[in-house]
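Every protein chain of the complex appears in place save one, which is left out.
Up next is subunit A:
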């Protein structure tokens, strides 16, 4: 078998075998997909990146209203643009670790309250100025000061003070946080000259690509930054991000060779696309989840028996099959899964159990009036279908569920976080602490389930300051159980990120931390 493997890896190295052929053949030898995937990546890597060319992404989520200001980036195209010109202090690696970028080293004090980021020497902004600790501090200031409109404002709250000391950027926290570097990897926090105070939307950063053309809602062109400090990243001469919001048009653009990569492949076409020659579907199990949220403080959802009844009345397997077409995994009514470091996979999976659902429903003493679930397809793709499946399985358990279709326009302001029971979506966060602090801490801005529990908050703060991993894991496990059994979240499924590439794209890495290799496709891929 070793000979065969050697031969196959050689074929990959010399570009004679595609990833799919390789995966198929290794599967025949009884090698698991995960192992084969990393073998392929190593073999392709061994051939070495090819420099040059224009790498094109056809992306959903762009509009003529888009800006390059990192503070207001909320959809996919602005997100990808940020990764072209900008760079964080640190990145989260595909394995969930921390990798230093603008920071050369990261050190925490013993109590995890003081963090020192040493700024890398020789990193330059596109305008020729060197990146200093001062710029880093100004950037963090812009995202955390009182007039900030930044999407990162929520995660910047635990900071007591910041200072630039020579080459060091030093952060003092109000309470200990062992995960601070993960927060610094947030995509809003791209380091900008003087923090971007004067012209935040100029597209100037220290990243691998420099702005060439900026036509919001149409396309964004980036060219290689000749002074980029890291030779192992950024192989192509030019990167083009083409805005293609229409799913059919996006797939057609990939098939006709006008773009090399498309994101947000719909599960229902992924299988068909994968069969096409010269195309590869790339999916990665991620932390994103499709959910139904109940307000724990609003009748009738203030009754835990009713919440449990609804949780048992949902058929998770069926949803993964029919809504995600298998491109995903079942959820367990908590917002975290195996994509997170320190996840406890011994927590039992909640099954679909109509009998148990009926029992809890009876215990809840609900008067039998219909329970209204508000839904729109902007909540997540296939939300209407999922809600209908939910309605059927709940009715089978004797729970009268009524669907109310809401307009997609204004859904996030009028329905989500406003109505007591609706469909929603969470993209996930790099670490459990951030996920829980964003949406489950009593004081969280986006506590969309109105889950307010002092004992939960205490556990969260304890875990945040805990540097012993085993102890942290136990604390997170306890918190997960609390949300699962008493929270307002019904989480039937975690969706995969599904992208598709032409076979010219090499160097693809399965990265479960975000959409399209967590934004690093242009840094790590090259054109064969």
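Here is the rule we use: contacts are C-beta pairs under 8 Å (C-beta built on N, C-alpha and C of every residue); 3 or more make two chains touch, one makes a residue touch a chain; residues count from 1.
The rule is short, and it goes like this: contacts and distances are computed from a predicted model.
Candidate names were "DhaL domain-containing protein", "Glutathione transport system permease protein GsiC", "NADH-quinone oxidoreductase subunit NuoD" or "L-serine deaminase", and the UniProt protein name of the unshown chain is "Glutathione transport system permease protein GsiC". Set against the missing chain, the residues A:54, A:75 or A:304 yield one that touches it, A:75.
From the options A:54, A:93, A:114 or A:148, the residue with contact to the chain not on display is A:148. When the whole complex is considered, the residue among A:169, A:222 or A:416 that touches the unshown chain is A:416. Summary of contacts with the chain left out: across A:80, A:219, A:264 or A:464, the touching residue is A:219.
What subunit A contributes to its contact with the hidden chain is residues 58, 63-67, 69, 72, 74-75, 146-151, 153-154, 201, 213, 215-219, 242-246, 248-249, 252-253, 255-259, 409-410, 412-414, 416, 425, 445-446.
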